[in-house]
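Only one protein chain is missing; all other protein chains are in place.
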Amino acid sequence: MPLVEMVNVSKSYGTRAVVKHVGLKLEEGMILALMGPNGSGKTTLIKLAALLTRPSEGSIIFDGVNTECGDGKLRQLRRRMSVVFQRPALFDVSVEDNVSVGLSTRGNDEERIRTKVEDVLTRMELTDLRGRRARTLSGGEAQRVSVARALATEPELLLLDEPTASSDPRNASIIERSVVESNANKGTTVLIATHNPHQAKRLATETAFLFEGEIVERQSTGALFESPKDERTAAYVSGRMA
Amino acid sequence: MDLRTKLWIAAAMCFLVVGAVVVAYSARPRALLVIATTTSTVDTGLLDYLKPYFDQKFHANMTWLYLGTGQAMAVAARGDADILLVHDRVRENAFVASGNGTHRVTIMYNDFVIVGPSADPAGIAEATSTVDAFQKIAAAGASGNAAFVSRGDGSGTNAFELRTWSQAGISPKGKSWYFEGGSGMAPTLRTTNEKQAYTISDRGTWIKLQSTMRDTLNLQILYQGDNGLLNPYGLILLNETRYPNIQSQLANDFFLFMISDEGQSLIADYKVNDQQLFKPVFGKPETIGLPLETAEIEYWVAQLEANGMKPPSWVSANLGG
Partner (left out) sequence: MRGALSGWDVIISGVAKAVQLILSGDPTVLQITFLSIVVSGTATLLGALIGIPLGTVTSLKQFKGKSAVVQVVNTLTGLPPVVVGLVLYLVLSNSGPLGFLRLLYTPQAMMLAQLVMVMPITMSITISSVSAIDPDVREAAMSLGASPLDETLIMLNEARVGLLTSVVVGFGSAISEVGAIMMVGGNLLGYTRVLTGAIVLLTNQGEFAEAIALGIILLSLAFVVNILLTILRSKFAGTSSYTASILVSPAESRSA
């Protein structure tokens, strides 16, 4: 049974259809990259998978549970996943406190919180910055904290929306490494939206290409780039599309 | 969750503080007497002077609401004060007639004076009567040589002023030389001073303001002494059946105190700048041209005696006892 399954999922805002009839299966423990031009619906798809918004049509099934349920149950499901957005969206507290929020809301005790936070801060090389007010960080550092915050809860599913788009190489490499480690050591399933073909090749076993709200093609990452089946995919990977 | 607990504790503490404060300040002290009175009795300092005597004698706490006559009577009519002390006989009589008040006597008087710039452009120093003085002011105002500042606030003084205009056959409202402040006596006098205009004031506030402002008060009394300028004050006991929640016992005590020998002497003794501001007149209203109050006087003399207090000397003399 796949961890996440989207069945004929569509999402419209008003009359504008952003995601159209998407069928997607995410097996446990896999890393899937999501690529596509701007406006293709990547962010919306991530938000749908994160259960932050409900589909206009179709259904999303997480670990066998249909997500067309009440808010309470939805929140329980959400606690099994973590999201990293394009913009860090950190809280106006210290780095350390940001990272601990997910753990606090899940009702862990102080001891456990401290241990896990310590662990994640070390892995993401954030121990120097732990007491700094989050709002004073640079873009790359902030995004690193955002990823740390997401990983602290050891989620079953990790969703990332272009996480390194505005990061310098060092921050980007720390982020990528932690994603890979989490997947390798803890079996975290990963869905990562990215513009960067090199990143997709580095991280993902499979890649899906999204165009105007529809999944046009999905293959193993290498194959998608070397021999894309659809001409739109070909145009995108060769840089002829925006 | 730790933060949640702390938040509840903080909120609980806040509510406790608020509750404690509210309880600590709750309930009016038992012996608080609230007098609805006008600005002139307060501004002149008369009530401040009387307070320690009354407080001590009756183990009470005398306080007063500082209002215009209109508001004082409205407040009393709603049962929000314990006793009424104002200076507007027409409205006082109406108050008693309506049943809101049960007893009314005239207890003291002062007089009004007409003040104005020392140059006296309206020439009221030669006026033959109060009405004549007002007519002279209106004439000078019409020709742009003088102005008049009215309190315009429905007070006893204001009522007197308006009645006089009416007697003089003049309607000053809206005229270019007539200004209505809508405020108390002292501010009105200050405005008059600024404008170098005319106004009518009770002598008490005038004297008080003179002593405060000294050289900066550039006005003079230009017309006074007319019997028509007398300003009597009435004390009204509120209907305790109609207002069961008022401090009727204390109000009764205050009434007795004010008409007694002691109270009336204190009123006479009160001086500012060595000048007597109020003249006691309980029991002899006819001496200042007011109708007799025989029934009331008899009732109250009996009450005084029943409470071991003495009426003023002239009253005993009148009743030959």
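We call the chains A and B, going by the order they appear; numbering starts again at 1 in every chain.
Just so we're on the same page, contacts are C-beta pairs under 8 Å (C-beta built on N, C-alpha and C of every residue); 3 or more make two chains touch, one makes a residue touch a chain.
Quick caveat, the model's predicted, so the values are computed rather than measured.
Visitor: One chain is left out of this view; which of A:Arg78, A:Arg177, A:His195 or A:Arg232 touches it in the full complex?
Guide: Going through A:Arg78, A:Arg177, A:His195 or A:Arg232 one by one, A:Arg78 is the residue touching the chain not shown.
Visitor: Could you tell me which of B:Gly70, B:Gly141, B:Gly154 or B:Gly184 touches the chain that is not displayed?
Guide: B:Gly184
Visitor: Take the complete complex as the reference. Which residues in chain B touch the chain that isn't displayed?
Guide: 1-4, 6-7, 10-11, 14-15, 17-18, 21-22, 25-29, 32, 34, 39, 42-43, 61, 63-66, 75, 78-80, 183-184, 186-187, 190, 194, 208-209, 212-213, 216, 243, 245-246
Visitor: Tell me which stretches of chain A touch the chain missing from the display.
Guide: Contact residues on chain A toward the absent chain are 50, 52, 75-76, 78-79, 82-83, 85, 87, 89-94, 97, 100-102, 104-106, 128-133, 149, 153.
Definition applied: only the chains that are shown with their structure count from here on.
Visitor: Report, in whole Å, the distance between the mean C-alpha point of chain A and the mean C-alpha point of chain B.
Guide: 80
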